[in-house]
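What you see is part of a larger complex, with each chain still in position.
Labels for the chains are A, B and C, by order of writing; each one numbers its residues from 1.
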Amino acid sequence: MLEVRLRHRFPGFALDAGFTAGPGVTALFGPSGCGKSTILAAIAGLFRPDEGRVTLAGEALLDTATRRFLPPERRRCAVVFQEGRLFPHLSVEGNLRYGLRRAPAGADGPGFEVVVDLLGLGGLLARRPRALSGGEKQRVALGRALLSRPRLLLMDEPLAALDAPRRAEILPFLARLRDMEGPPILYVTHALEEVDALADALVLLEAGRVLAQGSPDELSLRPDLPLAARRDAGAVLTCTVAAHDPARGLTRLAFPGGTLEVPLRREAPGARLRIRLRARDIAVARTRPEGVSIHNILPCRLVAITPSAQHPDEVLLRLRVGEAVLLSRVLRDAVARLELREGDEVFALLKAVALDHAPG
Amino acid sequence: QAPVTVFAAASLADALRLLGAEWAAHGHPAPRVSLAASSTLARQIEQGAGADLFLSADEAWMDHLQQRNLILPETRRSPIGNALALVTPTDQARQVALARGTDLLALLGPRGRLAVGDPAHVPAGRYARAAMEWMGQWDALSPRLARAENVRAALLLVERGEAPFGIVYATDAAASARVAVAGLFPPGSHPPVTYPFALTRRAADNAAARAFLDFLAGPEAAPVWRRLGFSLAG
Amino acid sequence: MMEGWLSAEEAQAVWLSLSVATRSVLVSLGPAVLVAWLLVRGRFPGRFLLDALVHLPLVVPPVVVGWALLMLFGVRGPIGAPLEEWFGIRLVFTSDAVVLATAVMGFPLIVRAVRLGLESVDEGLEAAARTLGAGRWDVFVTITLPLMLPGILAGAVVAFAAGLGEFGAVITFASNVPGETQTLPLAIYTATQTPGGEATAARLAGISFALALGGLMLAELIARRMHRWLGRG
């Protein structure tokens, strides 16, 4: 359990943020300049805030009240930086072993071979960092952090410097890492895609303050948060793989309220996964349409119609399907045309290919 | 048998090379010779340098050491001397009668300078100053001097034609084909140019050093000194 | 005048010069790295004064540096006297004295170069190393030092080259004893003090130049490898 409470003033910027993070991945999400890196640096011990207290599993890493400031090397909070920061004079193996060699004897964690396997670094060990692609660099940085046997893993936009294909290449490694029962992870990003793929908890930041903290599923449904204004806004459904149908090229996902048909996935039946259903991809119909290519037609109840703050001509429809909630973004005009009212029974329409291809 | 360490004024370089070789030819270990300005050497001896023999170009620095009890006064002697010469570049060779009232300034022309060792600290320069004072020209010439770091640098300035005249030792003049002697300063025009030699305090029991000093001051060395243009003390 | 290639004494001078330049660089490196580190990363009040002090040997004439060394390290000097009394070490007029004088003269040059090397080290890498469990000193040895090697090399080269030419401080502090403290520059001086010694002087100066050239060339080669090694090639 990580508890963070920080206050600091830079000229033109004031940080005043507090949050807690449990096991698994906690994402720090917010626009550029909102203070994410500053928070991470303060936790890692690379920056001394005016005022604050950071405790990890009950031990104070920082407490300005008692003038406690544990030096970074004794905090055991490894950081994966946006720019990788690999040591240019060491080989990949040298980089990986740097933290490992310095980890306390008793510290538990995956061994060298395990991490090399996990991150697919086998063929790279003898290379120098400059001979790595951007994606490979970040994988090494990840491995290096992991092998230092940290009690907390801090990641500062580890994918931001990469282009889309490279990002897609690394995301599955991160997902595997999360599922490995490793240390808690604090993950800074401004890509919702990464939040969806990884985050168990979400801390929303804006201008140095915490706007909201909670599960991604829950926060992504709140129209008052800036998340709702994004082009990729939508509900996040936690599903289980129910069955594969390779003949039809489909996988059926079960969620509390129904099933979704999506393009064939690789996960084994029973696997849990989180799917973002973008509001812009979901249409509604009064009656079940016939003879359409759309695979997912889910009966649901329209529970709320919320105007969109950003686009006056659009509204967000909140749709309940069993226990799950979906969001649909439509034009104001559609609401009038279909005479939609809160409480109506409608069908949510969702193209299967609108869902992103599974990473990995 | 350890070699004798000699601290010698740089102007004795050539002589020591020849005499050292001769000394070695007698079956002695060749002396170790450290050449520098007499002032530098004196300061080094003052700071404990391992010199056995000090050959100074200047009585003042020898006095300085003697006052500090760093040499053996009974060994001090000045077996050789030198004369002071007015030199010109060979291609401008001419004779100048050096007497009281000789107008050296006029000889220099409107821009020419007189090359000398810096009278402030180079012994040859100090003798040159005395000679100029004797001629009654010091005040006039003093702003027209090219003061060199040592007497050989002064000689170089004349050799290269940078200065039309220079005042150097007769030995320097004799050794250089590129300068001609315009005149020798008469003996009374400056204090006698003498080279005080002495054993240092630390060489009190050094028989070899004593022997080498005797050799340098003795008849065997005389032809060499003479050949290089030094005068032998009566 | 000397005839032939190199007299035994001259060969000794060449060898001594090389050895002195090398040793003076070696003894300077540690202090230079420390001082550069203090100047770049230090945040203490006397920083500027330290900077000025480092430049001192560059500012005053070498002879004065030699003279000051003589006063300090001479057998009666405030450092030389206790050194002799307590440890029986007598520096003056030994080749160690030559090394000391040369090192002091080259110090500003080496510090300047090392400093530039240090300034080019990304502090982010040091921070990363600390989060991986390395303490300050560990980080310095395993990250900072290797990354500033090009600067250290550049400093070593220029100090080596300058060391081959060091004269005033050496002759004043260490004396001009052939085979012991007579380096190339002192041999050159001795030659110029001898009638007709110009040719010898010029020849020795040529040797001095060739040695420095060799050092520079070697350094250029090493620097290229090093840059490749550091992933900047």
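Quick note on the criterion: a contact is a pair of C-beta atoms (placed from the backbone, for glycine too) under 8 Å apart; a residue touches a chain by one contact, two chains touch by 3 or more.
Predicted, not measured: the structure shown is a model, and the values here were computed from it.
Asks: Although each chain type is displayed only once, what is its multiplicity within the complete complex of this file?
Replies: Whole-complex stoichiometry in this structure file: A x2, B x1, C x2.
Note that only the chains that are shown with their structure count from here on.
Asks: Could you draw the chains as nodes, link the ones that touch, and say if you get a line, ring, star, complete or other?
Replies: line
Asks: Whose C-alpha centre lies nearest the centre of all protein C-alpha atoms?
Replies: Chain C is the most central one.
Asks: Between chain A and chain B, tell me the centre distance in angstrom, where each centre is the average of that chain's C-alpha atoms.
Replies: 90
Asks: Just give me the whole-number Å value for how far the CA centre of chain B lies from that of chain C.
Replies: 35
Asks: With chain centres defined as C-alpha means, what is the inter-centre distance between chain A and chain C in Å?
Replies: Here chain A and chain C have centroids separated by 56 Å.
Asks: Two or more other chains in contact with one residue: find those residues in chain C.
Replies: Residues: none.
Asks: So which bits of chain A are touching at least two other chains?
Replies: none
Asks: How about chain C: which of its residues touch chain B in the complex?
Replies: That would be residues 67, 70-71, 74-77, 80, 90, 92-93, 171-172, 175-182, 189-190, 192-196 of chain C.
Asks: Help me check something: in the complex, which residues belonging to chain B touch chain C?
Replies: Residue positions touching the partner: 5, 7, 10-11, 13-14, 17, 32-36, 40-41, 43-44, 46-50, 150, 152-153, 156, 172, 175-176.
Asks: Can you check the complex and tell me which residues of chain A touch chain C?
Replies: For this pair, the touching residues of chain A are 44-46, 71-73, 75-79, 81, 83, 85, 87-89, 98-99, 102-103, 128-130, 144-145, 148, 154.
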